[in-house]
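In this view, the complex is presented without one of its protein chains, the others remaining in place.
This part shows chain A:
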Amino acid sequence: MTTIKQVAVIGAGVMGAGIAAHIANSGTPVLLLDIVPEGAKNRNAVAEGAVAKMLKTDPAPFMSKRVAKLITCGNIEDDLDKIAKCDWIIEAVIERLDIKQDLYRKIDAVRAKGSVVSSNTSTIPLATLIGGMDDSFAKDFIITHFFNPPRYMRLLELVGSGATRDGVIDMVADFADRKLGKTCVTCHDEPGFIANRLGVYWIQVAMVEAIDRKLTVEEADSVIGRPFGIPKTGVFGLMDLVGLDLMPHVQSSMAGLLDKSDPFHAIYRESELVSKLIADGYTGRKGKGGFYRLNREGGEKIKESVDLQTGEFSKSEKARLGSVKAAGKDPRKMMEASDKGGQYGRAVMAKTLAYAAFIAESAANSITDVDDAMKLGYAWKTGPFELIDAIGVDALISMLEEDGVEVPALLQKAAGKSFYKVEDGDLYFLGFEGSYAKIARPDGVLLLEDIKRKSEPVAGNRAASLWDIGDGVACLEFHTKMNALDADVLGAIKTSIRTVKKQFKAMVIYNEASNFSAGANLGLALFAANIAAWPEIENLVETGQETYKALKYSPFPVVGAPSGLALGGGCEVLLHCDAVQAHGETYIGLVEPGVGLIPAWGGCKEMIRRWAENPKFVKGPMAPSAKAFEIISVATVAKSAMEAKENLFFRESDGITMNRNRLLADAKERALSMVDGYEAPEEFTYRLPGEAARVAFEMAVDGFHRLGKATDYDRVVAGELAKVLAGGDTDVTEELSEDDILELEREGFMRLVRNEGTMARVEHMLFTGKPLRN
């Protein structure tokens, strides 16, 4: 297969620039072109401006500021011939057919033979785009529909036509899968493809029903949220995020393109409220607010929301619908509740799920593609067909019949059955023709959920389990809430070490939750501190130190494979692995100071060692400790695996997997590659500067304190951290062992945990999720 080595993106708007940034994240050089602004001195101002803006955007489009160098900025007038070197040319210009086709002709004149051209259009059908274009162009042309923001949204919709040359879709899909980490869903050339077709319907029906049923936006968002596994932004919060001004455009375009028989027309109506909000500048979070706004008048930030009936803003009131509380995460319970929340949930979701069944066959190749599209394009935890299964196909059919909504043919086919089923541990889905087919994973995709369906854990307890993932490799999975670490997790690690030693060649630490681990269980720590169970706390610290050390010096290779958050103790466990194979979207840090603590499961010890052993870093007794202090004292969190390497949370040699679904297979392969001739690492001997370093660190913190950047209690916490990283009262002529540093960590931790300032921080974090600045 031809591989993509260089890419061009034409159009440096939010989407085009974001796509270019993510291609740069993959290490691929990318050309970013836009028009020459009228009368501009700098002819590349648009593209260059877009890159400069992205370097400041949060969440960051770039995984590391360094990769921005892979983008070459230019303009369409002077630089279009440079696309001759590109294997893939992505058009992301304004949604106007004449402009797009004019550009295609120019592209076609200079592009290399066999290069792929794709459009990021979300509203213009492929057939229209290639209408009147040469066959040779049509052969190489597809739609690649990215979701915003391109780095973070895992869905990529691909649309080809009958004219598309064999291999074009595969080439782009392979690159998007492995290098960009996307899950590619092939869609039919239908309006809105899959995700937006359903998503736009869902938003529309949710808005109309909320207005008609006189719900507040908070109430609506609470219903169309957690009970259905939908992000807590619900629908109104989502519209604020996407931009209110986009909605009328997308909806009217959809209304124009869809067949008259499409159920969309029945729920579609232009909203006066939305038009008024847009006219008043309430275009969403990018403007001065949308359905929600932050009122800064009077110096305070007050969250307000709009009254859907009057259009007036007032202080946002948290929704308190009993049905939402009672339903928890149960969609059926939510839909069956009798209050206005239940009625609303049913009205919105029954229609939406029916619409999913209505469009599936015409828009997609399978129901799994529809589910993937909504999960990865709209961040639903479960796809529409999985939701239907959770509600019950028959229950949904009855609801629709009662409500007088037409039951789509696909739903009727599933009557008395479910859309998915498990047989002998294998997962099957219902095909459009009515029979079940086994779900096959692509090569290089290994999912723990598949293994778990087919086997029992080799070892484990309520908090963590050890699984046999084949070829002599075991996988240790944490499964507590937020994968918080406690005595049971530590116990499972110890048991796993014994088991792997006897029965396996290597171990991978991995799980399929959103977050690898949010760190130690703070709730338990707070409880223990409140009853002054100091020996128990100290014992837990010591056990953690022993366990992580045992992991590090175990006689087999251990590979950590994180994705999402890896904080505090979750970071420390990775610091003790022989190697890490990380998902690109890993957010890692030693954040203990945020809750008034210091890393005490070997985090300080390992960070000093990593900087001391880094051949590129400055020498001297102070430098490694100083760097560790700089990173830990402010609770630095690396915002990608790439950034984690810059901070040495990961080593230069550690691997990065862009596609979440390929992480376990890559980690397993890495572990196996280390088996032959494996030797546990040698103990490190520390030579630290002692008191002088502590003084230097305290001087630095005092400077930040005077500047108002460090609080009073920051000084206390940083003081304890300084003692550990300085090596206590050691002298530079003396040597310290790993256990010496661990003892310093433990002593500092215990002094802090007894301090009210720390307890206030822990409590605040537990109840608000935000750090206390005391």
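Quick notes
Methods note: a contact is a pair of C-beta atoms (placed from the backbone, for glycine too) under 8 Å apart; a residue touches a chain by one contact, two chains touch by 3 or more; residues count from 1.
As a convention for this text, contacts and distances are computed from a predicted model.
Here one chain is missing from view; checked against "Sugar ABC transporter permease", "Oligopeptide transport ATP-binding protein OppD", "Sarcosine oxidase subunit delta" or "Acetyl-CoA acetyltransferase", UniProt names that protein "Acetyl-CoA acetyltransferase".
Residue in contact with the omitted chain (choice from A:Val208, A:Leu526, A:Ala696 or A:Met750): A:Ala696. When the omitted chain is restored, the residue from A:Pro535, A:Gly708 or A:Gly769 that touches it is A:Gly708. Note that of A:Gly167, A:Gly425 or A:Gly620, the residue touching the chain absent from this view is A:Gly620. The set of chain A residues touching the chain not shown comprises 618-623, 689, 691-696, 699, 703, 706-709.
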